[in-house]
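Left out: one protein chain. Kept in place: all the others.
Note that the chains are named A, B, C, D, E and F in the order they appear, and that numbering of residues resets to 1 at the start of each chain.
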Amino acid sequence: MNLKPLGNRVVVEPIEEEDITAGGIVLPETAKEKPQKGNVISVGPGERNEKGDRILMDIKKGDVVLYAKYAGTEIKVSGKKLLILRESDVLAIVE
Amino acid sequence: MNLKPLGNRVVVEPIEEEDITAGGIVLPETAKEKPQKGNVISVGPGERNEKGDRILMDIKKGDVVLYAKYAGTEIKVSGKKLLILRESDVLAIVE
Amino acid sequence: MNLKPLGNRVVVEPIEEEDITAGGIVLPETAKEKPQKGNVISVGPGERNEKGDRILMDIKKGDVVLYAKYAGTEIKVSGKKLLILRESDVLAIVE
Amino acid sequence: MNLKPLGNRVVVEPIEEEDITAGGIVLPETAKEKPQKGNVISVGPGERNEKGDRILMDIKKGDVVLYAKYAGTEIKVSGKKLLILRESDVLAIVE
Amino acid sequence: MNLKPLGNRVVVEPIEEEDITAGGIVLPETAKEKPQKGNVISVGPGERNEKGDRILMDIKKGDVVLYAKYAGTEIKVSGKKLLILRESDVLAIVE
Amino acid sequence: MNLKPLGNRVVVEPIEEEDITAGGIVLPETAKEKPQKGNVISVGPGERNEKGDRILMDIKKGDVVLYAKYAGTEIKVSGKKLLILRESDVLAIVE
Partner (left out) sequence: MNLKPLGNRVVVEPIEEEDITAGGIVLPETAKEKPQKGNVISVGPGERNEKGDRILMDIKKGDVVLYAKYAGTEIKVSGKKLLILRESDVLAIVE
């Protein structure tokens, strides 16, 4: 299943925290923090302005991005949790 | 009954989850997750901008789309549940 | 009493559900669902934009329209319940 | 006391419902429905747009108008209850 | 102390209701209604639009104006209660 | 420490009410009203409009201004309480 986000949206695959802490303790699902970092796997064509022209996107496929904890909409695609975010909800690109 | 959505709206027929799980258990209605995927069966002519010109639609009839869980307005047409959404509430096209 | 709606408003006469179910049971008022379908009996001249020009209406008198359950303002005119809605609150035209 | 409403406002004198029902019962004040119909007794010059030009008014003095139940601001002028509404809160003109 | 309001603001001196009712009863402070009428004692230069130009004011010093009960900000200047309102919160000029 | 406010912001030093009432009673901190008057000690360069041009400021360093009770953000700079306000939250200049 291939996703083509609309407008200024991007599809992000969250990067889960390590399951094992530095001290070797295995963290249960509920003790892990919600990830705020992810890989951009698909990028929309950009929002249209009032004249119908597209506004360019600053994010590209392959970028690693940071986003706010409860930004975007979670969807499940073939068992994988993905996040669809507006570019305006992406805080920064990690280099 | 044929529906002609107004502005940037689309009419979507939600794709229900399978009633039977992988293990063969029949799911009652209340245990099923609200669908977030649907078939676009009708597309509006696009929103008008300040000058009265239409802004082009990116979605077309026949597209399979993803949308947020509580987006849009549910209507019942000849016993079938349909969803009328604004294009801006559609997250992505599934290809 | 003739109503001339202002701006992008339309006057709609809701189409009530049948009082008798398929099984022949007479439904009391409180068991009926709020209608979401109605006949357009009057159409406004359209909203004015910043320059004072009218933005064209897509709905015309005689259209049958769908709208959200709690959209618009109910008014009683000579004992009949009517609904005054903005065109932007009308979801679709039924053909 | 003469009132000159500002911007796109109009001064309306609500038309009270009859005090006596069809069956001859005198209705106390609290049993009467809040009126939604009134006579326009004064009309503002219209809102200014970004350039400072006035946007024309569609309502004129003498019109009978319908408005939402809790729209506008009630004022008491020499013992009479008047309503000051923005034109955008007026639903329709009664003809 | 002279006040020069900023933007589209005006300084209003509320006109208090009479302390004595028609029947000769002296009203205590808490039984009096909050005034909605006042004398304009100072007028701002007008809001700037996007280009930086001023939008003209419709109210002038000396006008008697009506305003909504809880509009604006109350300030105390040398023991006198004044109200600073935006012109857009003034409902009408009394003539 | 010198503060350079951004956009249309100004830095204000609130003018505290007198600690001693007319009757000679010393007021404790909690009985004093929150000041609404202050000295402007620094002024920003003005907001940028859509084109990137600055919109001129009406307030200048040295002005005494009035503002709403809970406007702006309080900061502590070397033990002194200062207030950073947007020019649009300043009500009037005292002359």
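Keep in mind that, in the parts below, a contact is a pair of C-beta atoms (placed from the backbone, for glycine too) under 8 Å apart; a residue touches a chain by one contact, two chains touch by 3 or more.
For clarity, every value in this text was computed on a predicted model and none was experimentally measured.
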Missing-partner contacts on subunit F, residue numbers: 1-7, 9, 11, 42, 44-45, 48, 50-52, 73, 75, 84
Residues of subunit A in contact with the chain not shown: 36, 49-50, 53, 55-56, 58-59, 66, 68-69, 87-88, 90-95
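Quick note on the criterion: only the chains that are shown with their structure count from here on.
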Chain hops separating subunit C from subunit B, counting only touching neighbours: 1
Fitting subunit A to subunit F on CA atoms, where both chains share a sequence, rotation angle to nearest 5 degrees: 105
Rounded Å distance, subunit C centre to subunit F centre (Cα mean): 51
Overlap residues in subunit F, where contacts from two or more other chains coincide: none
Chain contact topology (line, ring, star, complete or other): line
Pairs of chains found to touch, sorted by chain label: A-B, B-C, C-D, D-E, E-F
